[in-house]
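Complex shown without one protein chain; remaining protein chains in place.
The first chain written gets the first letter, and so on, giving A and B; residue counts start at 1 in each chain.
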Amino acid sequence: MKNNISANENTADIKKKSFLSDNTREKLRIYWYKFSRNKFSILGLCIVLISIFLAVFAPVIAPYPQHVKEFVDYDKAGLPPCASYIFGTDVFGRDIFTRVIFSFRGALLMSVIVLAIAVPVGVLLGLIAGYYSGTWIDVIIMRITDVFLALPPMILALAIAAVLKPNLTSSMIAVTVMWWPWYTRLVYGMATSLSKEYFVKNAELIGASKPYILFHEILPNCLSPIFTKMALDVGWVILIGAALSFVGLGEQPPTPAFGQMISDGARYMPDLWWMTIFPALAIAFIILGFNFFGDGIRDMLDRGR
Amino acid sequence: MENTLLDIKNLKVWYRTYKGYAKVVDGINLFVNKGEKVGLVGESGCGKTTTMKTVLRVLDSKVATVPEGEILFKNRDILKMKYNELQQVRKQSISMISQEPTAALNPVFTVGSQIMDIIRYSEQYKDYSKSEMLSLAVKTIKDVLIPDPERILNSYPHQLSGGMKQRICIAMALVTPRELLIADEPGTALDVTVQDQIHKLLKALVEEKKMSLIMITHSLGVARELSDRIYVMYAGNIVEVAQTKELFKNPLHPYTLGLMECVPRLYGGGISEGIYGYIPDYINPPAGCRFYPRCPSAMEICEKEKPPTVSVSEDHKVACFKYH
Partner (left out) sequence: MLKYIIKRLFQGIFVVIGISILIFIISRVVPGDPARMALGPRAPQFAVDELRKEMNLDKPLPVQYYYWFKGVIKGDFGKSLNTKRPVITDVKEFLPATLELALLSGFLFIIFATIIGLLSAQYRDTWVDGLTRILSYVGIAIPSFVVAVLLLLIFGYLWPVIPTLGRLSSNITPPPTITGLITVDSLITGNFAAFFDALKHLILPAIALAIGPLFQEARILRSALIDNINKEYISVVTGYGLPKGVIMRKHLLKPSFIPVVSVMGLDFASLMGNAFLVESIFNWPGLSRYGINAMLNKDLNAISAVIIIYGVIFLIVNIIVDLIIAWLDPRIRLGGE
């Protein structure tokens, strides 16, 4: 079981680490084989890389970076897709393509920040509750977790975003608050059973400190499911973020966001269809990409077969 | 030849893996006569179960392929049968008892429901009324010496002990009459006393019903008790075959000798060290004899060439250069 500690070796590391020992190379080869067995996983990896590339280099790639701020050019308003505006323009004459690319940026930034906060918090609480299972610490942590899990996630996020000021930060807070309990519950189950294993008992017997046991003995054995869930969750965070901004509880205009662009565009259906269709396709593209990628990670880290 | 029930000829079975094909069964020949009890002996992972699952064609066709060979059942090749014909063989002629009784029973149905399904879809009893089917199920359960059959029929597998589940598996294999029973290490998962009861029960039932038996086991001792003739299998090859008495009197192949050493004895040298090493890699097996890397009496030729099968006497064959 403990051999899987190196499970976090990303497939992207393969070339970089090829000077490593034969044993490590063999392991990476198996990971890559498992990951690439499904062609969709490779497609997902490509989409993920493209999305990250677009998000990072948005100001350089976008043809009209000024169109993400207050900008009006009624002469060019409502143009259908053409050579200079490949996704067309909206009712203010802004380039949809530029705004879609900047939406990638906001969406990815949101998932990175949300997961960067929610995952450590959730995992830590799950580890503690699992290790101390059966004590009052377990009861308190897990009952609170249960309450958060007892509400449909999107509704909880909407409610929290609603009572805060409507902006990107609030929507991130809202999504973070609803997201951590899922990791707590995931890790809790694993930590409970792992803390009964002999290697943990042994560490206790030789007097290892509690943090050492939590982070060096239990955590490494929980990593595969955590990484799999994270890869899949990036897409879901983007989806919930888009839903929040769709109803007006996310990023505020003029800064573009997928949901907001779709809801704006819906008002001009069907004449200015490109205002809705292209952001919708972009969302589908990114969610699909992270789903394929996440499935690939799951195949890769799966111990069976 | 009239007397031959099952005749496996040069059968090969390969599994797909990420490194290439694992050649798990490598051209074996095996036959069973009517009413004969045959033992198939070899250590875990040498292809015994794979061979026998191929006979019923229950291996996942996405993973396992049969590149070569014939499995003649009453002179018809099972591997070439159409679905309907194959179903007839499965329903009336051959049944197999699985190695793992816990895995072999569906956890979400009662034992009774699973036995009743076999009766309901059998050739012989499909026209029975529900109560007739039920009494047949009860009778079969009684046959495998389980008290209180009505209660057992209404139980789910997880409520029964391992020995009970093994008996249920035997009952399932015997509920409709068959000509050949394949028993895949029954009782391996159980403790020794229960195992012994299961073997005795199996022997009694097979003899009573005049069936043929293929007993898969990793223990020569069990095979000696339950079979008339023994095939010794190593890494996908049959290395030696002989009548049980002959094999124990005059074991020839170094692997057979090694297996004999493994049987603990009351006097003599005590428990021996067994055979050194492990089963070879099936993806790139040794070019010559597959036992070569572990063989105590290996010769130069063994590394390069496959040993031919030599007939020592009429029924005693061995695949080894020592006797060439």
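Keep this in mind: a contact is a pair of C-beta atoms (placed from the backbone, for glycine too) under 8 Å apart; a residue touches a chain by one contact, two chains touch by 3 or more.
This structure is a prediction, so every number in the text was calculated from the model and none was measured.
Counting contacts over the entire complex, the absent chain touches A, B. Across the entire complex, the residue among A:86, A:116 or A:266 in touch with the chain not shown is A:266.
Only one residue in the set B:51, B:98 or B:217 touches the chain that does not appear here, and it is B:98. Panel shows chain B; residues 53, 56, 58-60, 62, 87-92, 95-96, 98, 100, 103-109, 114, 117-118, 121-122, 156, 158-159, 169, 172 of it touch the chain omitted from the view.
Interface residues of chain A with the unshown chain, by the touch rule above, are 143-144, 146-148, 150-156, 158-164, 239, 242-243, 246-249, 259, 262, 266, 269-270, 273, 276, 280, 283-285, 287-288, 291-292.
Quick note on the criterion: only the chains that are shown with their structure count from here on.
Annotation: 51 Å between the Cα-based centres of chain A and chain B.
Chain A meets chain B in the complex at residues 30, 33-34, 37. Chain B contributes residues 18 to its touches with chain A in the complex.
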